[in-house]
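Here the complex is missing one protein chain, while the rest keep their positions.
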Amino acid sequence: MTTTMPMLETYPRTIDLDRAKLAAAIEAINACAQACTACADACLSEEMVAELTKCIRTNLDCADVCAATARVLSRHTGYDANLSRALVEACATACRSCGDECAAHAQMHEHCRICADACRACERACRDLLATMS
Amino acid sequence: MTTTMPMLETYPRTIDLDRAKLAAAIEAINACAQACTACADACLSEEMVAELTKCIRTNLDCADVCAATARVLSRHTGYDANLSRALVEACATACRSCGDECAAHAQMHEHCRICADACRACERACRDLLATMS
Amino acid sequence: MTTTMPMLETYPRTIDLDRAKLAAAIEAINACAQACTACADACLSEEMVAELTKCIRTNLDCADVCAATARVLSRHTGYDANLSRALVEACATACRSCGDECAAHAQMHEHCRICADACRACERACRDLLATMS
Partner (left out) sequence: MTTTMPMLETYPRTIDLDRAKLAAAIEAINACAQACTACADACLSEEMVAELTKCIRTNLDCADVCAATARVLSRHTGYDANLSRALVEACATACRSCGDECAAHAQMHEHCRICADACRACERACRDLLATMS
């Protein structure tokens, strides 16, 4: 349903990054942002919400950082390697924190388990992309 | 790759909307936001950018409205039908404008054609969801 | 510290809206977005967080809608009155809901009182701007 790769393929100039890894990163980041937004809200509706406040905060941060990162990676005009690298690093950091926090609740809450997996997949895709940036 | 439906299924309380239509809308909206961000950037790299400025602006607006709408629709705690309806209406309006504008450039620019399709699909998904809200 | 009005004054073409009301709306919307983000987090740190979940959700929605609205209103190229009107309406709706919800906790929580005021001011600025749009 997404058109991430077709949009990369129709960009009129050259793209300085591996298109397959870039598309994989953008899709993993957008999927993670959605999962984190939904997990924050699901945590908010748990009876034990008082024990999930750190998870909610980490989810909100991760969603915000992912959203900004997906946008920056979707642009290629006047590419700035320094910014892309710094932001993808920050995104991987957010996913690591959020994945760890969600994993700690994964046995109690299925939404945290799904979200932890989305964070892990996103962190991996970010690190795969970073490896091609240096 | 996305986990929109699994996240809906693991939400711990009732959801006041049709889950299938809701998931379809969230996914179409997120796909549209990505396409619009990428199309704005692709237009920026066309030699004839001076003729694409309205398209770029409409793309940027549509991406922003879609991003906010996908987030609001991903939350179910303390559901507010008035806000959801007003925002999904605004999202459909943004997709209509952006789809029309991109369609006008679709024969010249393949990225505009793909983006126009994403906007049409998103507008349809928003209207399908709106129909279940009243 | 903000440069909202100077940026409006240096826009190279005509702007189809009252600049003073537009600048006032953008500033009130951005202030409201910040207050709502901070109020959601402050609620999350209250011992009685379980009684504030609807307030948190409404805060998050209001922040997202305000962020998108401030961006759309900061653009004037290829102005689309239909989208601006629909989005400012949705923003006023979000501020009304969030202002009401925060006001209900204003006596217990000073952050809710401050945030309710920011929402009221934002709703007013949105309605003032809407009055000039028709």
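The first chain written gets the first letter, and so on, giving A, B and C; residue counts start at 1 in each chain.
Following the convention adopted for this analysis, contacts are C-beta pairs under 8 Å (C-beta built on N, C-alpha and C of every residue); 3 or more make two chains touch, one makes a residue touch a chain.
The shown structure was predicted, so the numbers you read here are calculated from the model rather than taken from an experiment.
Enquirer: For the full complex, which residue in B:Leu22, B:Leu44, B:Cys102 or B:Cys119 touches the chain that was left out?
Expert: That would be B:Leu44, which touches the missing chain.
Enquirer: Out of C:Leu17, C:Ala67, C:Ala90 or C:Cys126, which is the one that touches the chain we can't see?
Expert: C:Ala67
Enquirer: Counting contacts across the full complex, list the positions on chain B that touch the omitted chain.
Expert: Spelled out for chain B, the touching residues are 40-41, 44-45, 47, 49-50, 53, 56-57, 60.
Enquirer: Which residue numbers on chain A touch the omitted chain?
Expert: 53-54, 56-58, 60-61, 64-65, 67-68, 71-72, 75, 77-78, 80, 82-83, 86-87, 89-90, 93-94, 97, 101
Enquirer: What does the interface between chain C and the hidden chain look like in terms of residue numbers?
Expert: Chain C touches the missing chain through residues 1-4, 6-8, 10-13, 26-28, 30-31, 34-35, 37-39, 41-42, 44-46, 63, 67, 70-71, 74-77, 109-111, 114-115, 117-118, 121.
Operating definition for what follows: only the chains that are shown with their structure count from here on.
Enquirer: Find the geometric centre of each of chain A and chain B from their Cα atoms only, then give the gap between the two centres in Å, rounded to an integer.
Expert: Between these chains, centre-to-centre, one finds 19 Å.
Enquirer: Quick check: how many Å separate the C-alpha centres of chain A and chain C?
Expert: 27
Enquirer: Would you mind listing the residues of chain A that make contact with two or more other chains?
Expert: 41, 44-45, in rising order.
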